[in-house]
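Only a single protein chain was left out; the remaining protein chains are all shown in position.
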Amino acid sequence: MTFLRRGIIGLLLAYLLLPILMTLVYSLSSSWTELVPKAFSLEAWSHLFGDPKFWADGGRSLILAFSAVALSIFFLVPTLFAITLYAPKLSSALEFFSLWPFVFPGVIMAVGLIKIFSTPPLAISGTPWLLIPAVTVVVMPYAYRAVANAFESADVRQLAEAARSLGASDLQILAWVIFPTVLPGVLSGGVLALSAAFGEFSLAQLLVGSSWETLPYYQYLTNSQDGHKSAAISVLAFAIAWGLGSFALGLRSSDNLKDAVTLA
Amino acid sequence: MNLRWATFAVAFLFLAFLLMFEILPGILLVVSAFTNKFGFSFEHIQEATKPLFLKALVNSVNLSFFTALEGAALGTLTAGAIWSSKNVKVKRFTTAISGVAANFAGVPLAFAFVVILGSSGIVNLLLERVGIEPIDVYRRQNLHWVYLYFQWPLMTVLMLPAFNAIQREWLEAARGLGSSSLGFWFKVGIPVLLPTLLGSMILLFANSFGAYATVYALSQGSINLLPTQIGFQVSGQVGYDPGAAAALSVMMAVTLLLSLALYRFSRRWAAQLEGAK
Partner (left out) sequence: MTNANAISSVNIKLENIKKTYNGKAAVDNVSLEVKPGEMVSLLGPSGCGKTTTLRAVAGFEIPDSGRVSIGDQDVTKVPAEQRRVGMVFQSYALFPNLSVAGNIAFGLRVAGWEASKLNARVSELLEVVGLNGFDRRSVLTLSGGQRQRVALARALAPNPRVLLLDEPLSALDAKIRAELRTELRRLQLDLGITTLLVTHDQEEAMSMSDRVVVMNQGRIEQLGTPRDLYATPASPFVAAFVGAMNLMPAEALGNSGFRVSGQTVNIPNLENKTGRLGVRPEVIDLKPLEAGQSAAIQGVIELVTYLGADQQVILKVGGDTWVARVENDQVFGRGQKVSLEIPQNAWLWLPA
């Protein structure tokens, strides 16, 4: 039993880590056509970091990711608050619309969005003004799950009642009681959504393409030109996902882990 | 400031936002799938059933079903192994990395697999060396190796809570009544896990069914799947037919909606069993 247990866990770890490790080695090698790389160099990495386009595209990805997350949190927290406290019946509607991308994933969303937004008066197709809201919708499930869980497990309703009976004003309830209790959930949801938005490719490709290039699209273009450089980007992406993921994980208990899961 | 009205104001803003960027595009998609220049018509739907597209649908279903099965089998075993492991560090690390990898689809993943399974990929070199036929990652039949990268850990994190709901005392009670551990798993363990297992498999299916970025980055669309076809018809590199794209999208959305319904049902079923404590 112990043998089997170790075996399957080891197999999973190997399957998840080896591709990344080999990609890392590949990014550090100058030629690798035999079983072991012939020579190592930092060329791919220095090319990558020396490319102004990389920084420009990375900057756009950051703008995109942070805007999408800021928007989802700006919408979700007050809405969940209002629904939990004053209109619990609406919670299933909110859930429905937040999980919408499960049924309409990025590719399909793009089809509908292009239809509406490529003709005046709303011709914002090809601009970040369409990409940001679209990505916000697509990463909403991540943020929603975490924030909704935080509201649920904190029993926000009772907390608010307790605070009110102690004479707290609405603003005090929000600032001193509700916000601090849901903050870890909001943060972890935000971080997961950030990670997803940062790596969003389908909408970036179909809605804006090269007219407002982001990092995943940059890598997509690099793939065919410089394999070693592309390898470096893969490793970088994994490192970022790992960093954000463990940060989010640290914010939540392990039994909530299933919510960390994608609805890609 | 009145908190109630302030938060409701934001909620309405949210609703407007969703209408604009989620609900209207969704509705428009459905409408344009069922209309042509003259009004209601099945023209696009009919178009969507032409052999190329049907093949894409079949391929997508096949791939998703297969990777769901594969991921479910491996993920369930792994979750069970994590559950029964006493090494907290291993548990933590495996769970954490599974959570990350489950979300790690897209361009970076595609390229990592090119590095190991591309035409001069390192694993392929190794396979050649030992006389096994290399795995060509650009072929549809081998795509499941890439999808397994996120399906396996996804299943693992989905199953962990279900395993954690199995109380060690149940196993002890069964043994006290004379049953072997294996007997316990057949009579109690698996029946308790079953709803979550089926539900998670449906999630895996949907996860793979709607996945676009990974396969597109890998093959620029030369692999004929439903999402890549939709991408083509809307971006116009190969064909350009927004009507067909809409019809194919509806096909996909209906499949996903069905999965979602089944998933919900399985959750309710699981919740019933979990009321045990």
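Letters A and B name the chains as they come in the text, with residue numbers starting at 1 for each one.
The rule we apply is simple: a contact is a pair of C-beta atoms (placed from the backbone, for glycine too) under 8 Å apart; a residue touches a chain by one contact, two chains touch by 3 or more.
These numbers were taken from a predicted model, which means no experiment stands behind them.
Sort by label and list the shown chains the missing chain touches.
Visible chains that the missing one touches: B.
If I consider the whole complex, including the chain that's not displayed, which of B:F42, B:W170 or B:F265 touches that chain?
Once the missing chain is taken into account, the touching residue is B:W170.
Looking at the whole complex, which of B:K50, B:R129 or B:K187 touches the chain that is not displayed?
Missing-chain contact among the listed residues: B:K187.
List every residue of chain B that touches the chain not included in the displayed model.
Residues 167, 169-170, 172-180, 183, 187-188, 191-192, 272-277 of chain B touch the chain that is not shown.
In this text, only the chains that are shown with their structure count from here on.
Need the CA-centroid distance for the pair chain A / chain B, whole Å please.
Once rounded, the distance between the two centres reads 16 Å.
Enumerate the contact residues on chain A facing chain B in the complex.
1, 4-6, 8-9, 11-13, 15-20, 22-23, 26, 32-35, 71, 74-76, 78-79, 81-83, 85-86, 97, 99-100, 102-116, 133-134, 136-137, 170-171, 173-174, 192, 195-196, 199, 201-202, 205-206, 209, 216, 219-220, 223, 227, 230-231, 233-234, 237-238, 241-242, 245-246, 249, 254-255, 257-258, 260-264
Please output the residues of chain B touching chain A within their complex, sorted ascending.
1-4, 6-8, 10-11, 13-14, 17-18, 20-29, 32, 74, 77-78, 81-82, 84-85, 90, 92-116, 120, 122-123, 125-126, 129, 148-150, 152-154, 156-158, 160-161, 164, 203, 206-207, 210-213, 216-217, 227, 230-231, 234-235, 242, 245-246, 249, 252-253, 256-257, 260
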